[in-house]
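Only a single protein chain was left out; the remaining protein chains are all shown in position.
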Amino acid sequence: MKIRIIKRGKNDIELELEGEGHTFCNILRRTLFEDEAVEYAGYTIDHPLIGIPRFYVRTNGSESPEEALIKAAEKIAERSAEFRDEFLRAVKVHQGKS
Amino acid sequence: MKIEILELSDNHVRFILKGSNPAFANALRRIMISEVPTVAIDEIVFLDNTSILYDEILAHRLALVPLKMDPSLLELVRGESDLSKFQIRLILDVEATDGPMIVCSGHLKSEDPKIRPVSDNIPLVKLIKGQKVTLEAFARLGRGKEHAKWSPVSACSYKYLPIIDIDADLCDLCGRCAEYCPHNVLKLEGDKLTIVDPLSCTLCRYCEKVCEREAIHVKGDDTAFIFYVESTGALSPIDIVSEAANILKLKAEDFLSKLKSHLSAPEGEVDEEDRPD
Partner (left out) sequence: MIIPIRCFTCGRLIADKWEEFVRRVKEGEAPGKVLDDMGITRYCCRRMFLSHVELIDEMLKYEEARRREGERH
């Protein structure tokens, strides 16, 4: 992944995430929505094959957009780890049953 | 987050994921399809081919043969964007000396016993007496987003957990919903309408349509998902799901570290080492 900052406003940021697609952008957007300080989060991919996603985040000022992004990414990492551990635990439970 | 395994076999797993959201479920699904790496034949040197299939047709067939891989390879390449450092050679050398024969995936000789075709009975080509195929195939690691032959799953999907609401005051027990349901989710027993198999409901809402009194309502719970993952045989379904979670975690961590280095470095002096060649 390569990040390029296109624009940094007072409470908003626009960045390009080269090498990513809907897989990561959509979950990042959805996770940002959980943050009260985030007013707007969205992305576009100009072309499904060659487009580089452009991500836009705006906050209400109580935290910087970078902070919101960092918080969201940490949440995703945490949840992925939780999912993996919980899945492997469930497999063990299931194998114990049969 | 809570997970319950419903079915588990050598090549498929069905589980319920509760307490999540559609974006997370979808990210996992997309990663399983297009980003969990597997091994597939990628380059072939034909030394001899007198069969009636052209080289490129045979090459295409060979590429699609799923190869069972060693799950420890996943750890080796985790987080790497370049997978080209791994390569193994397979050799196919057959001649129909006495009468017609079917060349099968079992005739492929792999130099690494851990990486071999999922099944030995996949017909590759048929030969008559005197015909010959000799080739060297190179199997490489890759990802489904580059070519579907590298995708570890054949079917990989999720659906919302169905919520079926029957309003007992309105229901007159006509039994039409049970009769019309294509998956036999409902059953009318005596004077009671019971939901016998809620998990196989596909949310088609046909029961709502045939109910004249609007007594039944079906909706999906968008915090709970029934996942179905079917492996091609290259990796075990458990490895596919847990590796997908690992990849998602790595993506988030990669994003974090790149973002943080952007914030600490002055404008225009970042990520010099990441610049693509």
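Residue numbering begins at 1 within each chain, and the chains themselves are lettered A and B in the order written.
One rule holds for everything that comes next: contacts are C-beta pairs under 8 Å (C-beta built on N, C-alpha and C of every residue); 3 or more make two chains touch, one makes a residue touch a chain.
As the structure is a prediction and not an experimental result, all values here were calculated from the model.
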{"item": "Displayed chains contacted by the hidden chain, counting the whole assembly", "value": "B"}
{"item": "Listed residues B:1, B:52 or B:173, member touching the removed chain", "value": "B:52"}
{"item": "Full-complex contact with the absent chain, from B:2, B:129, B:213 or B:260", "value": "B:129"}
{"item": "Omitted-chain contact residue, chosen from B:61, B:114, B:132 or B:145", "value": "B:61"}
{"item": "Touching residues (missing chain, whole complex) on chain B", "value": "52-53, 57, 61, 64-66, 100, 105, 118-119, 121-123, 125-126, 128-131, 148, 151, 153-155, 230, 232-233"}
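By definition in this document, only the chains that are shown with their structure count from here on.
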{"item": "For chain A paired with chain B, centre-to-centre distance based on mean C-alpha positions, whole Å", "value": "23"}
{"item": "Chain B residues within the chain A interface of the complex", "value": "1-5, 8, 15, 17, 20-24, 26-28, 30-31, 34-35, 81, 238, 241-242, 245-246, 248-249, 251-256, 258-260, 262-263, 270-271, 274-276"}
{"item": "Complex contact set, residues of chain A against chain B", "value": "1-3, 5, 17, 19-20, 22-24, 26-31, 66, 69-70, 73-74, 76-77, 79-84, 86-91, 93-95"}
